[in-house]
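The structure follows.
Removed: one protein chain of the complex. Kept in place: all other protein chains.
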């Protein structure tokens, strides 16, 4: 069995805060150190770019699932570029291709990924989110929604999830 | 110009409350009376089914955008069945094909449609929603998110929107 | 049962020959006269546009499944505009949403629709096609591929198909 464990990291692009981006970089690094691949929406901005940059910093594998029908706007930190030509329709593929999803920062595209993940019976870790966001997604996702306050807690939750599902 | 005005009606399937379904029926009826088409996720349950049933009750046009690769699970109230084979990936098409979207009841698939609508710069009317839902989507969608408490208010808001955009 | 019978008409856009367009207009007219809806790729060129124009000429229902994420390039003869934002990825939806498919003229996008139709177990009528095209698709599609030389023969084959499948 040579299949890679894939951790989805979802979050805002252009509108990510500096704090989101810093945490995304640390998260990408921490995921890659565990030997897992980082999958994002693949663009050269925000949480997507920072998480893949973090993973590449420690020589991790990065996958970018792109909205455009070409790779001109891809992050240079995306090693495997999946070109969908589906716009935000590709968010469904981000979700389905990830073993588990971590969400950092919030915006409309990100919210659609959390909702599609819940709909698809995927576990989602809400990292460093505000009270309204947590309550909204807990209301619609119950046990599929996990809460983490920092990167360490996130990695622990991913490990627990993978252990229970005998992945790795 | 023969193009139909299309109003998207989004809401839970199996888990819709009786109250959601009743309001969806009235909404579908009211939309059809204006001469607009009703577009839904096309399945034979909940808000989707009820809204199309209401539209058909006054001889309105109904469009169901189906998740499966066949039409076996389609609502019998869907006149035009668009078969996507994309599962919840079809939610993006629901959103893009609607001139404006009304959301009634809440579940994971529905939440993804609100988020994708905001992301795609569509106006969304949150009909009869709770405080947490309204605050969450106002946070990420600002002026794209409208609030209505009943069917009449919804129809008025749709008319205002169509007038401003010179549709019809 | 209020569901519409949908006949897909596929063919080249900008590169359609005048002869293709004339025949597409006649085909669209003939389909609409039977009370069936015409579904095409929805753009304002070639076989798509001509077939919908023919259907509208006799007050038929037309559905355009658009490649863009907006409807700015839609044919004005498309009454129901399904907006996919998937580029040629929408060809799969064209095929799945049609009860049966008629192909007129040939180009790369059209060929993908014939192939996807065969793959999806749909019947395809090759109308007025050359020997190489017929032989190629017969090789991969066997009994799913029907041959017609004119519009009358096409309508007869559609009627036979619908009768066998008890549609209408």
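Labels for the chains are A, B and C, by order of writing; each one numbers its residues from 1.
In the analysis below, a residue touches a chain if its C-beta (ideal position, glycine included) is under 8 Å from a C-beta of that chain, and two chains touch if they have at least 3 such contacts.
Since this is a predicted model, take the numbers as computed values, not measurements.
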{"item": "Contact with the hidden chain (one of C:3, C:118 or C:151)", "value": "C:118"}
{"item": "Listed residues A:9, A:30 or A:78, member touching the removed chain", "value": "A:78"}
{"item": "Residues of chain A (touch criterion as defined above) contacting the omitted chain", "value": "1-4, 6, 37, 56, 61-63, 65, 69-71, 74, 76-85, 92-93, 96-97, 120"}
{"item": "Touching residues on chain C - with respect to the absent chain", "value": "86-89, 91-93, 106-112, 114-116, 118-120, 132-133, 135-136, 139-141"}
{"item": "Touching residues on chain B - with respect to the absent chain", "value": "69, 84-89"}
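What we mean here is this: only the chains that are shown with their structure count from here on.
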{"item": "Copies chain B and chain C touch via same or different residues, half shared test", "value": "same"}
{"item": "Middle chain, criterion being Cα centroid separation", "value": "B"}
{"item": "Distance between chain centroids, defined by C-alpha means - chain A, chain C (Å)", "value": "40"}
{"item": "Multi-chain contact sites of chain C, meaning residues that touch two or more partners", "value": "69, 84-85"}
